[in-house]
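Worksheet: one structure, shown below.
What you see is the complex with one protein chain gone and the rest in place.
Let's turn to chain A:
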Amino acid sequence: MSVPLFFSSSDSNSGSEKEEESMSEGEMAKLMEEVEEKKKLISNIRNKPWRMKRRLTHLKEAQQFVDKFEGALGKGKGRKLYAYKVMMMKKWIKFQRDFENFKTACIPWERKIKEVESHFGSSVASYFIFLRWMYGMNLVLFGFTFGLVVIPEGYCKYSVLFYGYYNSQRTIGPLKYRLPLSYLMVGVGTFGYSLMVVIRTMAKNSDVGGGDGEDGEFTFAWKMFTSWDYLIGNAETADNKYASITTSFKESIVDEEENQKDENIHLRRFLRVLANVLIICSLGGSGYLIYFVVKRSQEFANMDDLGWYEKNEVEIIMSLLGLVCPPLFETIAELEDYHPRIALKWQLGRIFALFLGNLYTFLFALFDEVNAKLEEEESIKNASIWAMKEYYANFTANSNDTSATPPPINPADVIRGPCWETTVGIVSSYTPPPVHWSIAHHGNSHEFVKLTVSDIQVTYLTILIGDFLRAVIVRFLNYCWCWDLEAGFPSYGEFDISGNVLGLVFNQGMIWMGSFYAPGLVGINVLRLLSSMYYQCWAVMSCNVPHERVFKASKSNNFYMGLLLLILFLSLLPVVYTIMSLPPSFDCGPFSGKEKMFDVIMETIDLDLPAFMGTLFSYAANPGLIIPAVLLMILAIYYLNSVSEAYQNSNNELKKKMQMQRDEEKNRRNNTDSTNQVMKDLEDLLPNRSLAPPPAPDASS
């Protein structure tokens, strides 16, 4: 291949000084064209099917040409600018690549999760990915709370953990930092941020999901020929790769077997309906049992001389329900015979419904408690005002000097009433573990903080005993036991995906609920998630075995996100209710003395912002404006929904077209012989061999 060289290489050196003066417009343009062509050659050289030697010589030639003449283009400033631009572009591309690498390297625990994935499949790994995402979100929430509320307060005397500790002064410090306002806004902002993050993740996931690879064209063939990475040179990486390839094949085999199953549709449907009926019955039964037991405990509260069982009846019953029902649901679900991925979703949904029932009882009990404390507070408030009046009266009476005024005492200092918010805060930090999640204590032990701490303890204990001890016993007792412990009962445990995911989701719900009353709770949760990650990764790798039917997690994590969103709303409601309607504690916290916590905002609007903002807000709050706005949003949702449906439809049409094209091509290649045969048979009947006799030779004359 010869490329016309504008300057022959022999006199290019001698002519280089004369170039600059003698280059005309046309010559410059031609030169630029040459350089561009050479550059294209350099970038395409790898695609040319040449032998190595030829490629190398051409590459060298082209590179030399470009280097020599690239600088010659443009004179003076033009040339410098051009060279500068080229250099900056190269630097920028390199920087982008380095930054991408850095970002990927920054993602924590990536290698650990990949290791778990290669041995246990993507479904188990999806739990750890979810855990890591939660850790990130909690870290951000902790940053907000810590930076905007805890630090400005600044004291270390009391525990910064609890609401009741915070001051109700309107502004503190030299910067007039409005602590009560900030406390409220941080609380609201926590929910807003969580909501935004969950919805954004759901939207991002739903882009990835859908059709691209689930029903791929050449799934098995591609797995066979393109899964081994030839760059692997490390023995440990190779081990992981072997495990991951095996797992990936097993997952695809499970999917394929599902497709190939022969089924009796009617029997399947009947069994599924039966299973659902059984499950609904057991859910109803458990709900009623809880209700019955709670009512009984309220009666017990009024009696004396109770045995240990009566005192703890509610906790015992709830724990039993939490232990017995999930395996029961799993056994009933065998009737349904779903694909493992779908069965997991059903299982998650059912356990969720079970714990929802338990949650209701818990909330009722909590509100009972809060109401009781409110009453107590009323009486203490009256008592403290009375005591103050008495004090003033005595003072004047004893001083004999009517002009002296008694030193002012803040009513809050007189008697410290029961700060109901702190109690609630303590409750939310003591979350019981997923199995014992709904342990509803009565009396003074409703405490959020206690809940969280005990959850941490019990979860770790469960793993230690349930998995580790079991593994150790099976491993070592196997030598001297009659039957094979590893193959039969009890064998090693499998990783319980549904239990762990639900535990995580419920724990987060508790944290959201309680973080308004105990701002330090988020910090505890961050630590808890961090240690959970390491602890569970270790436990899974050393004590668990992969599931019998390893299955691929669904492409999107949206199911877990959906559960999280639901819990977020459920935990938002009580907090919003308390902000809007319940009067804050008289004696403690940043909102003491106000009618409602919400009043802080009203105050700020009145006092700090210019007057017109106040009128603006009052206009915005007008129902006449709000109702049309709500209507508009509903219409927008409807419109976007129909647009997305239309896109889905056209997507499906395109997929069908592609599938049809593939099948056509296959048929075409398959049937070339047969079509040819048919054509051969029909050849006699083709127009140029028609049955009409050839025209007589003398007809043309």
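Keep in mind that, in the parts below, a residue touches a chain if its C-beta (ideal position, glycine included) is under 8 Å from a C-beta of that chain, and two chains touch if they have at least 3 such contacts; residues count from 1.
Throughout what follows, contacts and distances are computed from a predicted model.
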Considering the UniProt annotation of the chain absent from this complex, which name among "Calcium and integrin-binding family member 2", "tRNA pseudouridine(55) synthase", "Transcription initiation factor TFIID subunit 13" or "Proteasome subunit beta" applies? "Calcium and integrin-binding family member 2"
Which listed residue (A:Leu81, A:Ile107, A:Ala203 or A:Ile253) would be found touching the missing chain in the intact complex? A:Ile253
Using the document's definition of touch, tell me which of A:Met32, A:Ile45 or A:Leu148 contacts the absent chain. A:Ile45
Answer key for A:Glu33, A:Glu100 or A:Asp229 versus the chain not shown reads A:Asp229
Interface residues of chain A (partner: the chain not displayed): 45-49, 52, 55-56, 217-222, 224-235, 237-238, 242, 245-246, 249-250, 252-253, 256-257, 665-666, 669-670
